[in-house]
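Apart from one protein chain that is not included, each protein chain of the complex appears where it belongs.
The letters A, B and C name the chains in turn, as written, and every chain counts its residues from 1.
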Amino acid sequence: MSTQSRTALLGNGVRRLTEPRTIAILGIACGILAFWLALPPWTVRSVGGPLAAGFVALACGIAVVPRGERKLGWWAIALGVAGTLGAIWLQTKEAETLDSILTAGVLASTLRFATPLAFAAMGGIFSERSGIVNIGLEGMMLMGAFFGVWGAVWSGTWVVGLLMAMLFGGLLALIHAFFSIHLRADQIVSGFAVNFLALGVTGFLYSSIYPGGIETEVSRVPNVQLDFLYDIPLVGDLLGGVFGWIMFAVVILSYVILFKTPIGLRIRSVGEHPKAADTVGISVYGVRYGAVVTSGVLAALGGAFLSIGFVGTFTENMTSGRGYIALAAVIFGKWLPGWAFAATLLFGFGFALAIPLQREAGISENLISTLPYVLTLVALVGLIGRSIPPAAVGRPYVKG
Amino acid sequence: MNATRKLPWLLVLLVTLVLALVAAGCGGDDDDGEAGEDTAPADTSEAPAEPAISVGMVSDTGGLDDRGFNEFSIAGFERAQEELGVDGRVYVSESGDDYLPNLTAAVDDGHDLVIAIGFLIQPSVVEVATEATDVNFAGVDQFYGEEPDCGGENQSPCTVPNVVGLQFPSEEAGYLAGIVAAGVTKTGTVSTVGGIKIPPVDNWIAGFRQGVKDTNPDIKLLNAYSQDFVDAAKCKEIALDQISQGSDVVFQVAGQCGLGALDAAGEKGVYAIGVDADQSFAGPQVITSALKPLELAVFETIRSAVDGTFQGGTNRFFGIEEYPDAELLAPFTDAVPADVQAAVEEATQAMINGEIDPPATFD
Amino acid sequence: MADEPRASTGSAVTEWFSTRIGGVLVPVAATALAFLIGGLVVAITGNNPITAYKAIFAGTGLNWFFPWVSGDARADAANDLQQTLILMAPLILTGLAVAFAFRCGLFNIGGQGQYWVGFIAALYVATNLEGTPRPLHVLLAIVAAIVAGGIWGGIAGALKATVGAHEVITTIMLNWIAIFGGTYLYEIGGPLQGPQESIPRSDEVFESAELWPIWGSLPALHAGIFIALFALVVYSVILNRTTLGFEVRAVGFNPEAARYSGISVSKNYFLALAISGAFAGLAGGIDLLGFKFSVDVGDFGTNFIAFTGIAVALLGRTRAVGILFAALLFAALEVGTSTRQLDPEVFEPALAVDLATMIQALVIFFVGAELLIVYIWRARTLLRPGQAAQPELKQ
Partner (left out) sequence: MADAPLLELRGITKRFPGVVANDHVDFELAKGEVHALLGENGAGKSTLMNILYGLYHPDEGEIRLNGKPLRIDSPRAAIDNGIGMVHQHFMLIPVMSVAENIVLGVEPHSGPFLDLDTAQARVRELSERFGLAVRPEARIDSISVGMQQRVEILKALYRGAEILILDEPTAVLTPQEAEELFAIVRSLQAEGKSIIFISHKLNEVLKIADRITTLRFGKEVATVPREGATQEGLARMMVGREVVLRVEKPPAQPGEPLLVAEDLIVVDDRGLEACRGISLEVRAGEIVGIAGVDGNGQTELIDALTGLRHPASGRIVVGGRDVTDATAREVLDNGMGHIPEDRQLRGLVLDFSLAENLALHDFRKPPDSRFGWLFPRRLVQRARRLLAEFDVRGGGPETPAASLSGGNQQKVVVAREVSRDPRVLLAAQPTRGLDVGAIEFVHRRLVTERDEGRAIVLVSFELEEILSLSDRILVLYEGRIVGEYQPDVSEEELGFAMTGGLENEAA
């Protein structure tokens, strides 16, 4: 960040505005606003205002806590949650359908939007922690989405679908790894080519294998029927799917592997200072290959969630930009699994929010659709600059 | 030097990978593909006589497998190839930029009849047809006005002597679907998931809403758009939201995206109604599907060109009045009770008689 | 590292390559390799790659340049060539949008958003100001496109310059905002929707704002191609003959050294993205004024011209001449693989589109991986013993 050049007052002013402390205070303010808007006697027509304010509060909190502003940050998060819940509560009071709101409301929808993002983000963390930028996540997800369906249809069981998704996501990642590790191609360029390639390959295969669309019943990743859980309205919806469990496991495992095992230590060392790792006998190339392929496998699982986990079909380019958003979550979450997951929840919340907003507020659907991106951009301002990536990320390593 | 020395093996590996990626996917398909290649020429050689006429189909954007305008319009063309022995080919538009060049190419390739699919392509059709006066055109989902109600602000394009507009009052099928929905709902709330807010989408929804209201004015109606025709996850979330709002019948009008809405209904154990074609493959929750006689319209248009009855400078309607035999709803499942089926039957008759005329737009 | 001999394999060898063969070999070889592998894909799917490629080539209209093509074939070729050239103009510009930022060390994925913003601004000017004389109206609309694109790119640039927000992420976000925002403007009931209430389409531009057609019709090749060619010159001049270009290149190669020389890195980040955006915005402007004349909501999601522009910039190695030829190649590829050109019996139309995408991806891969090409080149020289296989590197 030494390029932080001092462009006189403008730069300084903005920097002051983007101090974690300032942002945390802004977040708290938004949280209070959300709470206030949600509460009677102030009767807002739509649930949109408090939800949006709660979103901003959450965003600010999630952004600053891992950057050191813990106390204020947690306050912002708490108020954001309170405001959001208050808004939902208000809504249920109006609709008088408590049950239906809680079982399939904004939070469950948030989690479903976040699931594919979370898989891809965990993949992104592995790759970037080892020093390889992976904007090919999008393509790897797409591979997972297609080959998940293909495997499930071909074999008749979702298990094979998942395996195929992982296999082909991993293979595509291997190509990215080969180009960026051995051939030292620009990693962003290579990742971009990966996305193009995946678009072409999946489109090509989809058109040639299923010329009339997929008309057979696709074997789906099932829901676990843990009755005692499933009966609780909200929890049942959140934790009903096998995929949800896999996702939580992946997030926790990612953390444990990266920070509690020798493998993780090596991955991080390669991303921070490959030469240092090399001199103690760690295979830099080996670790990077492993990490990038892992990222492909995970991203593909995210894609498979979309196809055989959630909607049970494949459509061309069905990931529609989710890989890029996952990448933003990685940076937002400072390359830490827990916080990146929180960031995916945040983005998921943004998308989930668009639906009730459209329903309640009656604003143009297209305008609302820009909301997650605008809010993300707003939240990103000042935060990204402070995320310090692994020191060697993006730089090819030349063995002596 | 080290890295480059190892390259040969990695190169081999890489090429193998790329090929594996493709080959693996194609494995199951090879037979179909080759079979198709083999039979296509055979077909033409066995064709009885000279092809009657040659037809160029210019698609809308969204791909040929869109299970919507494109796929079923082209199905009509394929039927004409088989039954009428016509010749011709399809021009795919990937984006709006392709409309003009595709139409121009279709004219230049010497087709006698050019069928353009989709209402957004209409201005391009007018432009090309005005120049290529010796070729006949038909526009699916297009309407051509008569003087003086055309051409100006806020009006449809005027008729062109060699162009026929093919019109589908989708609100009729939507109306019947609405009756079904009103008949099977238990919660008193039904909903629609639209793709992008354009007339061909809104026609369905308008009819549907009217059908529901006419059956039971107390039923609550929900409607939302996904702004997307491909992202099935989005439509599924919207449908789930509507179901959480109490809807127990979901009518999708969102192309491939809408398959997600059907899936949501299946998952939540409520009813769904498909669109365009019989979408019962999505599961038993799909109690029926509202149909648009695209295949029929295209086939009929081609037939008129073959037997010389093609008449340009006008519109052809493929509504229930013109084609009372056309199926508007796919076969019901057992979930639709007999009285509802009877109500549908009754409304169909009323529409044929002109007693009911569902609106094409809604607020 | 001090005086350790620069033992690295990559930079020295590739340097030798780009200087000795004028940087032409790598892109050409990359393209050849991409087509080779693309051909293998075609073969695997049971088609004849040579026939397929022949058909694609014929579809590009480039055979118009062969004197022996005559009659109907020549007329067809002329038509096709017009399409290729129409597409080439915005591809040059979106390619420049990527290339200029690249020279400053930035990756501008936001060309698509900048394209649309420029398009919308030009549309606004071209559908208003009735009665303005034609050259002026055209000029105003084009300036509007340039400025709007520049602002859109400048937002990402300003975020990069002030708070260091990564441009890849901000430009992606800005793309979506432009796409959804544009759709909103022209949707049914949208603030800029055209005269027909039931159709989500904009007004038509006034004729006084249309670019002059120069060849053919429906759609005709328009004067935008000259604007694009001129932009190539502007690009080259800015980079090589102005102090601004000098700064941009210095920052692109080594921001730290640039800073030590008193060059403001943030200012150049901002300017580079703003200028990039201006190029992309101009692309939107000439597409509108040249042959689109209006927009409907369906267009926003189906246009990927700026993404192809990335491939153009990379294949052209961010050099003006390279971008010219790369834009021609990709325009030809897109037109040649469009279904109107391919006989369905030679190659199934639905697949051709995806094949083109794959070839584009492969080209990007191989262009990015100079070492691969270098290796293959070496292997070639190794086959001929007696020749110096080892390039002489230093001193």
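Keep in mind that, in the parts below, contacts are C-beta pairs under 8 Å (C-beta built on N, C-alpha and C of every residue); 3 or more make two chains touch, one makes a residue touch a chain.
Predicted model, so just to flag it, every value in this text is computed and none were measured.
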Chains shown that the absent chain touches, full complex: A, C
Chain not shown: contacting residue from C:42, C:263 or C:312: C:263
Candidates C:137, C:166, C:222 or C:249 - the one touching the absent chain: C:249
Of A:141, A:277, A:330 or A:393, the residue in touch with the unshown chain: A:277
Which residue of A:176, A:220 or A:266 touches the chain not shown here: A:266
Those residues of chain C which, in the complete complex, touch the missing chain: 1-7, 11-12, 15, 240-246, 249-250, 253-254, 256-264, 390-395
Touching residues on chain A - with respect to the absent chain: 1-2, 4-6, 8, 256, 260-262, 264-266, 268-269, 272-273, 275-282, 391, 400
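Keep in mind that, in the parts below, only the chains that are shown with their structure count from here on.
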Pairwise touch network: line, ring, star, complete, or other: complete
Inter-chain centre distance, chain A versus chain C - centres from mean C-alpha coordinates, in Å: 30
Chain centre separation in whole Å, for chain B relative to chain A (CA means): 34
Rounded Å distance between chain B and chain C, as computed from the means of their C-alpha atoms: 34
Residue numbers of chain A (touch at least two other chains): 175, 182, 184, 201, 204, 207-208, 211, 366, 369, 398
Residues of chain C touching at least two other chains: 9-10, 41, 45, 180, 183, 187, 350, 353, 371-372
Of all residues in chain B, those that touch chain C in their complex: 1-4, 7-8, 11, 15, 18-19, 22-23, 26, 30, 33-34, 37, 40-41, 61-65, 89-92, 94-98, 100-106, 108, 119-120, 123, 127-128, 131, 153-156, 196-199, 202, 227-228, 361
Chain B-touching residues of chain A, taken from the complex the two chains share: 95, 97, 100-101, 103-105, 108-109, 112-113, 146-147, 150, 154, 168, 171-172, 174-175, 178, 182, 184, 201, 204-213, 215-217, 306, 310-313, 315-318, 320, 351-352, 355-356, 358-359, 365-366, 369, 398-399
Residues on chain C engaged by chain A in the complex (per definition of touch): 7-10, 41, 45, 107, 109, 159, 161-166, 168-170, 172-174, 176-177, 180-181, 183-184, 187, 189-190, 255-256, 259, 264-267, 307, 310-311, 314, 348, 350-351, 353-362, 364-365, 367-372
